[in-house]
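Only one protein chain is missing from this complex, and each of the others stays in its spot.
Order of writing sets the chain letters: A and B. Residues in each chain are counted from 1.
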Amino acid sequence: MNTNTGVAAWITRPMLITFALLVSLPLWIESVGLYQYLGVEIVIWMVFALGFNLLLGYTGLPAFGHGAYFGIGAYAFGLSQLHLAESLWLGIFCAMFFAALGGAMVATFLSHRRGIYYALLTIAFGQVFWFLSIKWHRLTGGEDGLLNIPRPDLDLGFVSISLASNQALFYFVLLLFVLVVIGLWRLIHSPFGTVIKAIKQNEMRTAFIGYNVWLYKWLVFTLSASIAGLAGGMFAMAQESAYPDVMSLHASGFVVMMVLIGGGMVSFWGPVIGAAVYFLARDLLGAATETWLLWYGLMFMAVIMFKPEGIAGAWQGLVKRRKESARVEKKPFTG
Amino acid sequence: MDFLANLAPHLVNGITLGLLFALIALGFMLIVGVMEVINLAHGSLFALGAYVAMTIIGIEPQWFGPLGEWYAALPAGLRYSFALVLAPILVGLVGMLLEFCLRGTYGKDPLFGLLLTFGAAMVIEELIRIIWGSGEQVLQTPPAISGAFIWNGLIWSSYRFFAAGFSVLAIVMVWLFLERTPYGAIIKAGAHDSEMVRALGINLSRLRLYVFGFGVALAALAGIIMAPIWGLRPHVGVDAVIPAFLIIALGGVGSFGGAVVAGVLVGLTVGITGAYASEWSLMSMYILLIAVISFRARGLFGKKSVLEN
Partner (left out) sequence: MSTKQARHSEKAHPMRRVLPGVAAAVLGAYIAQVPVAAAGMGPIIIGLTSDASGQYANSGASDRRGMLMAIAEFNAKGGVLGRKIVTIHIDTETTPATGSRAAERLISRDKVSFLIGAVSSGVANAISQVAQKNGVIYLNTNSSSPTESGKNCHRVKFVWDGNGANFAQAAVTNALNTYGKKWQLVTNDYVWGHNTSKATRTLVEKAGGTIVDEILVPQGTRDFSSTLLKIQQVKPDVVAAAVGGDDQKAMRQQVAQLGMGQNPAWINNQQDWPDVYGLPTDNLFGVFGTTWYYNLDLPGVADFVARYQKMYPDTKMRVPGNVFYNGYMATHSLLQAIETAGTTNNHAVIKQLENLKVSARERMQHHDAWMNPKTHQMQQTIYLATANTGGDKDDMFKIISESAPETVADANAEATCKLESLADTPVYEP
């Protein structure tokens, strides 16, 4: 992991490459045999995974019920549009606010734990939220889903842009992605980021130095829940509906897998890569075979067994090895 | 008085349910407690055990010629007992294969081991689906332990009592093995101080292999016992791994007695809420866990473990 001291740039080269790739996506997505909606889903999950990695990769806290906050965000967005007012910013605000609220409540129970008990409690709370979303069907629509969620126009005051087409929605989602990436990059390279990395390395020592570890863990969980909620809200717009399934243990497990395969444990870009790989693999394998889950599971196992640092980690390893061999070449061994 | 009379059968029911839960959690607990690996494939292996047993019980005569015909003609009880012994052994071997895959993750963040077993769970479930199909199947139980009996004006399932009794037997046997045999001592020592065990000349990798295999065999055994109650389909493993996880957390990682007590406690909770507040019967498990963990950080009887880091 980069342990840069000193101020990091606001916009880095990998960021620009990623943004360029994604901004140009609507131009080339269909010629490679994919479709715009997939692009929307991938970027939404990139946001979800980035927020989640704050918790898993950077603070070292294993959370397996994060789908719950994604789901809360989706329902909050939908309910705000259906019952309060059809407004994009209100919807996004509600999504992030209520997901953060849910996250904050749960984090209060969690933040003095770590390791296996932490993981178990995140699962337990995830299951509680899932259960509530099915049981409280007068509010959420239950397994039928919360339907007919509108895609409100992007109202900038002087102009109103319709988000009805998947392409328009993609650009909006991409805009939020850019903001999240820049925001999280700053956060990671701020004193706050240093502390949570320290917590990952050794929680006890960090506490002894004088940091309020409980508070940091609480903040990280709440923030990552809020970002999950943002992603959920965007997904409610994409699907124009919200369902309990995203809160299931299964769905929560997938974001963990994504982050790991991408290399979130060692790299900021891990979640971004992981989300892309997951959706592409799913779409590709799913079109080719009905037993895609088998191949995906085997691939996942192979990554953990042979390259647990994931794709980003493998890339970092390659780059480092090449840099080292270049250095060795420049400095010949003198007896 | 009437209330108590109505409550009593539900208490009995809760305890039998709890014993079943304890059996399900047993294999999981062994692996977590001894090897400090959270085996999320526990559920799929549970299911695999039941499927393998089903196949063993129902071997078609034509597969093995005259030997097959002789076998198929054996009484159901004999074939069932045979499956009860053979299937866990076979699935235990699969478990050993999984342990082999896990080796790279020891010493690293326990998250990797957990995720590897999560992947393995997906793979095993898919393999079950491919080999045996997606449909609902039946594990035939011998007539001697099937059926129902009437007690106190209510109908009770004979099989359920057999299963609960079997759980007690299995729990006692495992406890005896761990506490009263030299092998058990080695296993417990391996958990506490692996370096010392190695220094004493014991092959630690071999030990881990066998313990994992044993834990998986127990999962398979639980699967065979539960299949007649829960039904048999590829996805049934998920219904086992969540309670197992929960019970271990509730009882405390590393505590055998804790797992058993937690199992019975969960069974009672689910059983009693099922009777008086049925819509909350599943949630009650989670609320119980949250409540206990909030007050007793390591569960009821938990010991400090590496998994907390």
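Here is the rule we use: a residue touches a chain if its C-beta (ideal position, glycine included) is under 8 Å from a C-beta of that chain, and two chains touch if they have at least 3 such contacts.
Remember, predicted model here, so these are calculated numbers, not experimental data.
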| note | Those residues of subunit A that touch the unshown chain are 17, 21, 30, 32-38, 41, 131, 134-135, 137, 141-145, 147-148, 166, 235, 238-241, 243-246, 251, 283-284, 286-287, 290, 292-293, 318, 322, 325
| field | Residues from subunit B at the interface with the omitted partner, ascending | value | 6, 9-10, 13-14, 16-17, 129, 133-138, 146-148, 154-157, 159-160, 228-231, 233, 235-236, 239, 270-272, 274-275, 278-283
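Following the convention adopted for this analysis, only the chains that are shown with their structure count from here on.
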| Complex contact set, residues of subunit A against subunit B | 56, 60, 62, 109, 112-117, 119-121, 123-125, 127-128, 131, 135, 249, 253, 256-257, 260, 265, 291, 293-294, 296-298, 300-301, 304-306, 308
| Which residues, counting only subunit B, touch subunit A once they are in their complex? | 32, 38, 101, 104-105, 108-112, 114-116, 118-123, 125-127, 129-130, 238, 242, 245-246, 249, 253, 279, 282-283, 286-287, 289-290, 293-294, 297-299, 305, 307-309
